[in-house]
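Just one protein chain is left out here, and the rest sit where they should.
Labels A, B and C are assigned to the chains in the order they are written; within every chain, residues are numbered from 1.
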Amino acid sequence: MLGAYLPIIVLVTIAILFGLGSLIFSSLIGPKKPSEVKLAPYECGCEPVGSARERFSIKFYIIAMLFILFDIEAVFLYPWAVVFKKFIAAGLGPFILAEMGVFIVILFVGYIYVWKKGALEWE
Amino acid sequence: MFDNVWLIPLFPLIGFLINGLFGKAIKEEKVIGGIGALAVLCSFAVACMTLFNIISLPVHERVHNVPVFTWIKSGTFQADVAFLIDPLSCVMLMVVTGVGFLIHVYSIGYMHGEEGFYRFFAYLNLFTFSMLLLVMGNNLLLMFVGWEGVGLCSYLLIGYYFHKKSAGDAGKKAFVMNRVGDFGFLLGVFTLYWWLGQNHGIWTIQFTELAKHAELFQGCTLLTVITLVFFVGATGKSAQIPLYTWLPDAMEGPTPVSALIHAATMVTAGVYMIGRMNFLYIQAPTTMMVVALIGGATALFAATIGTAQNDIKRVLAYSTVSQLGYMFLAMGVGAFAAGIFHLMTHAFFKACLFLGSGAVIHSMHHALHHCHSHDDAQDMRNMGGLKSKMPLTYGTFLIATIAIAGIPGFAGFFSKDEILWQAFANPHHGSLNILLWAFGACAALLTAFYMFRLVFMTFHGECRITPKAKDHLHESPMVIVFPLIVLAFLSVVGGYIGMPKILGELLGGIPNYFEHFLAPVFEFSEEFTKAHAHVAGHHSVALEWGLMGLSVLIAFVGIGIAFVLYVKDTTIPAKFTSAFPALHRAVYNKWYIDELYDFLFVNPCKALGNFLWKGFDVVVVDGIVNGVGSIVMGFSGILRYIQSGYVFNYAFSMTLGAVVIVAFYIFR
Amino acid sequence: MLEKYLILSAILFSIGTLGVLIRRNAIVIFMCVEMMLNAVNLTFIALSKHLGNIDGQVFVFFVMTVAAAEAAVGLALMIAFFKNRESIDVEDINVMKL
Partner (left out) sequence: METLVMPAINFAAIMPETILSIVAMVLLLLNVFVPGEQKAYLAYLSLIGIVVAFFSVVSGWNAPLPMQEGFNGSVLQDNFSLFFKAIFLISAGLAVLISDHYMVKEECNYGELYPLILFATAGMMLMASGTDLMTIFLGLEVLSVSLYVLAGYNRSNIKSNEAGLKYFLLGAFSTGFLLYGMALTYGATGTTKIAKIASAAALDATLSSNPMFVVGMLLMAVGFSFKIAAAPFHMWTPDVYEGAPTPMTAFMSAGPKAAGFAAFIRVLMVAMPTLKADWSDLLWILAVLTMTVGNIIALSQNNIKRMLAYSSIAHAGYALVGFTAGNGEGTAGILFYMLSYAFMNIGAFAIIILVGKKGEPNNNVEDYAGFGVKHPVLAMIMALFLFSLAGMPPTAGFVGKFYLFSAALKSGYVWLVVIGVLNSAASCYYYLRVMVYMYMKDPVEEFDWMKLSPAIWASIAISAVGVIVPGIVPSIILQLAQKAILL
């Protein structure tokens, strides 16, 4: 049983050693001459303006989260679309349509909830 | 015929529910106490009917399982709520309900005006219910239910005066020690169940079934372990070495509780349990030896401590431990019937003693309270001369004391003598018998001594209570005295149903009714002993007479010593002083006998007693119990720190767990 | 070919695990968890391809959507925590311990 794992273990060990090694090695031998310019955050070569750690309105996060949620649900449309024609061919067109209808309705419930909750309003 | 036995535990349960749920609303003490006592009285009535029914049956039809309903059933395992009615449980029923009823009545008077009166009766009824389950249960599991229940009630009642810190501590101690015991019991149940099922395909925990297959245990090496773990359970519940120290502390509870739970019934549960499973014990000679030795040692050991106590209830507590030791001694030498017999007589006279001491304390307490004295109402050094103040209490107390001391004609004599004889003559332990007998005999001497010391210090001599309080001492009300009288009566006549054989023959062929009655329960053990005894017990009648005489002599010697030490010094001098001045000096100095006794006997004994109590009892035994507790708690404290509150630490622990598990499977 | 994918995903999974253990920012920790999930996704896809069985791919769909849902809930929790504590450093998430 052990034998089967040996390559994996060796490989994992090497990976870890390599990673650690290069980190340690570079911090050991790399020259350290920090200057103000070097330490400044990189912003497309332009002069940095203000702190990069500025706080954003929470609205950005909420909108982004909602976007991700609804966006990712769209992934289920693809497999559905792939088999859609097969179902029609088999005479199950209404069924497959209704299935997706149910899915959309559920999403829609979520959407209405979010909407009524006021999460989409910017102000 | 026995269809109605389920009523026996039902009545106290109803009493508990009524008092527990509505007691606070009822308020009226008479009603609450009446309900409590009536419930037990009803049980007693049914128990009496059951006893008569059993007696009316032929000897070999006296074992009955009365199923009520199936409790747990799964595959091969079955535990019913079912009651086992046989001579043994009948005896226990009579003791529990009979003595229990008297103590309930007594409590109405004793607990008068206490805060939480209803709570007391609710607990007391719950206790009676649990105890009845314990003795009536026809399987180990139901017995365990009762076993836990009585422990719980005991715990609650010890801590009844929870305002006192000592009461809470005592409750906790009782609880911890009982848990150790319960652990043993449960382990025994599991091992027994598993062994019999695994090796013989008989999955049962029912007593009659187990008894039926008793011979299967022959040559079972595990049997010693099984019986020993059960015995661990018994030592916890019945306060034997090394788990006995909770019992003296348990005296923090109200006195009726001490009488009912910590003298008459609950603490005898261990004895009953061994009696119930005698067919297992008889086949485990090592266990028998351990039981006998522990019992004998406890009997002697607790008796020595008893001589050095000044608290009236503590003397009785150590006495109880000691008497329980006798019962285990009896069990250990195979004299099961004698052990149960002593259990019964002990219930009578010890309950009487406790209740009597309660009456004294009650009276003392009121008197001291009246004149705002803070003297200890339980300290015998504050008592003395109560004979004239409380004649009825004195009378009953004296009778019970004579009974426990083992004076012929009283109950204690018959049972104790039977145990001593069996310890000497049993065929199980060979040359160890002499030692066992010596343990018992020495304990008997000490018992007689400390009990009469107690009587003399409490009831005789000068009244040492604060003079102002003296006039407030008075006899207790009838509700308290009545149970005392009944119990004293039983302490006298209770013994005659179990007359030793030789005595019975002398008196014209009176048989040992008690032994005959219990015979069906112990039949297997009898047969087994007959078949396996190494040396048949051929002891001459003369020897038995001789030993009986010796034990009587021992009792009188003990009483004599107590008399000399605690009475004589106050009476003799007065008579002789004027007539014989020359002699006076010697008499005044008590013939220097006191000094001699002090030097030879009392001082060493007291010193030993004190040492054992303060040194061994408090330091070693408590130390071990507390030490285990502290170690576990310390461990717990250390483990807590792993719980650092940091997510990454938790994640690390999970990862480590996963890695270790996977690594273990890969590398093994 | 399969082994390489499996090894890659094992390495990704380990890096994710290590990240969870050593990073202190709750959001980064969650990103590491996402990395672990995606490592698993890679495993599923590779196995699915190797086995010629579509179940693995379907599983990946679910993992992805579930991860999105978790992300939404997680961010919401972090915002709530941040409002009270002005920090999402996991060293500050230790009001309760012992």
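Assume contacts are C-beta pairs under 8 Å (C-beta built on N, C-alpha and C of every residue); 3 or more make two chains touch, one makes a residue touch a chain.
Predicted model only: the values in this text are computed from it and were never measured.
Among the displayed chains, contact with the absent chain in the complete complex occurs for A, B, C.
Contact with the omitted chain, checked across B:Pro242, B:Pro520 or B:Gly645, is made by B:Gly645. Considering B:Phe2, B:Phe183, B:Phe482 or B:Phe556, the position touching the chain not shown turns out to be B:Phe183 (whole complex).
Listed by residue number, the positions of subunit C touching the unshown chain are 6, 13, 16-17, 20, 26, 29-30, 33, 36-37, 39-40, 43-44, 47, 50-51, 53, 55-56, 58-59, 62-63, 66, 69-70, 73-74, 76-78, 80-81, 83-85, 90, 93-97. Residues touching the missing chain, restricted to subunit B, are 20-21, 24, 69-75, 77, 81, 116, 141, 144-145, 148-149, 152, 156, 159, 162-163, 167-168, 171-172, 175-176, 179-180, 182-183, 186-187, 190-191, 193-194, 197-198, 632-633, 635-637, 639-640, 642-643, 645, 647, 649-651, 653-654, 656-658, 661-662, 665-666 (touch as defined at the top). Counting the whole complex, the residues of subunit A in touch with the unshown chain are 1, 4-5, 83, 85-87, 89-90, 92, 106, 109, 112-113, 116-117.
Everything below uses one rule, namely that only the chains that are shown with their structure count from here on.
A separation of 65 Å divides the Cα centre of subunit B from that of subunit C. Taking the mean of the C-alpha atoms as each chain's centre, subunit A and subunit C sit 10 Å apart. None of the residues of subunit C touches two or more other chains.
Residues 17, 20-24, 26, 29, 90-91, 93-98 of subunit C touch subunit B in their complex.
Listing the residues of subunit B that touch subunit C in their complex gives 640-641, 643-648, 651-652, 655. On the subunit C side of its complex with subunit A, the touching residues are 7, 10-11, 14, 58, 61, 64-65, 68-69, 71-72, 75-76, 79.
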